[in-house]
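A protein chain is absent from this complex, but the other protein chains hold their places.
Moving on to chain A:
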Amino acid sequence: MSTTKFGEYGGQYVPEVLMPAIEELTDAYERYVLDNEDGFMDEFRERLADFGGRPTPIQRADRLSERYDAEVYLKREDLLHGGAHKLNNALGQVLLARYMGKERIVAETGAGQHGTATAMAAAHLDMPCEIYMGKRDIRRQRPNVFRMRLNGAEVNPVTVGRGTLKEAINETMRDWATNVEDTHYVIGSIVGPHPFPRMVRDFHSVIGEEIRDGVQKKTGGLPDSLVACAGGGSNTMGTFHDLVPDEEVSLFAVEAGGDELVVDDEEGVAPHSASLSTGSEGVLHGARTKLLQDADGQIVESHSVSSGLDYAGVGPELSHLVDEGRVTPVNVDDTAALEAFHRLSRTEGIIPALESAHALAFLEDELGPDADGEHDLGEVIVVNVSGRGDKDLEAVIEETEKRDLDAAPSMEVMYE
């Protein structure tokens, strides 16, 4: 059996009722994904190309390259079908569920991108699908809720707690525990019990493979730095995985610094989602990893302007790579992310997801006109634009109005 851990992190901490399903899934992962039994991976890659639109381009960002005096390339996962990298994993898992003979799909979603991708994959592969989504996220991400419904998925609102991603994960685990015999839970990031962190990473590793090929063609070499935002960490590991062995490539995981990097122990709230930068080791949702928790081990509520990054944990493999010194965790705050959102929209004609805007804001922090330049990013930098920002427009309008942002257009003109 493949190891369940990355160093100290990972494992399988779930109720006994789920263990047989996890063993069954581990077996299926090893046979179909790792050994390509029955041509599973061939079918997956073919569907990713034909249905998903892979490969996605590596685009040189001319204005950003000029601004930062470097060769800045954008990995355009926003151009994948559905508008985010999430389809890689959703399609992989729904297809795997079909190979395993499962009859029903459940999934959780935060920003709605994973739910949308799962609903699309399920419709594509003709599987019934139910999505759990926190009530607060439903409010923040209405267009995605509608897209899920359009693709035939049921959307179940989760009202406990603050109604965000972690509550939705709890609720989906409960559904899975009740219907485990015929249902597969499509976990949306590199989190959860083994084999999910490895399997989800493998489905997304096509991102890094395409970066390697694309940059090689354009520059004849490897990039100096890869930059990707990190909530749970699926686009991060998808971007990094293929290049982890190439030690000359620096890997930056950009977390949501939210309002500020503190935890209010009294209220049990963190006004950020930076588990890699500030979290401590613990066990959540089936895996040991770095978490935002109080001194007693209660999980605190996280925050980010981007609901896709708003999660109190992070993938165990990323925690391990950070401890090993291979991945550098950094973070930017909500305002910097919004600035970067507007900047890319105006200068390159690409409206990025608020998640991806965090990765772009890191470039500004490091290389922009007011930068302090703590890190050496080198000459050739690839930023993963993990998704497109259409889903975030309502949140961006609301948050932009609260702030005086240099890069933002005048909202008054837009209302006239």
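Keep in mind that, in the parts below, contacts are C-beta pairs under 8 Å (C-beta built on N, C-alpha and C of every residue); 3 or more make two chains touch, one makes a residue touch a chain; residues count from 1.
One rule holds for everything that comes next: contacts and distances are computed from a predicted model.
Student: What is the protein name, per UniProt, of the chain that does not appear here: "Tryptophan synthase alpha chain", "Hydrogenase maturation factor HypA", "Thiolase domain-containing protein" or "2-oxoacid oxidoreductase (ferredoxin)"?
Tutor: "Tryptophan synthase alpha chain"
Student: Would you mind spotting which of A:V17, A:A49, A:L150 or A:L393 touches the chain that isn't drawn?
Tutor: Only one listed residue reaches the unshown chain, and that is A:V17.
Student: Can you tell me which of A:Q293, A:S306, A:S345 or A:N384 touches the chain that was removed from the display?
Tutor: Result: among the candidates, A:Q293 touches the missing chain.
Student: Which of A:Q59, A:N179 or A:T219 sits in contact with the chain that's absent?
Tutor: Of these options, the touching residue for the absent chain is A:N179.
Student: Among A:A49, A:V160 or A:A371, which residue is in touch with the absent chain?
Tutor: From the options A:A49, A:V160 or A:A371, the contact with the absent chain belongs to A:V160.
Student: Need a quick check: the contact residues on chain A for the chain that isn't drawn.
Tutor: Contact residues on chain A toward the absent chain are 11-21, 23, 160-161, 166, 170, 173-174, 177-181, 268, 281-286, 291, 293, 295-299.
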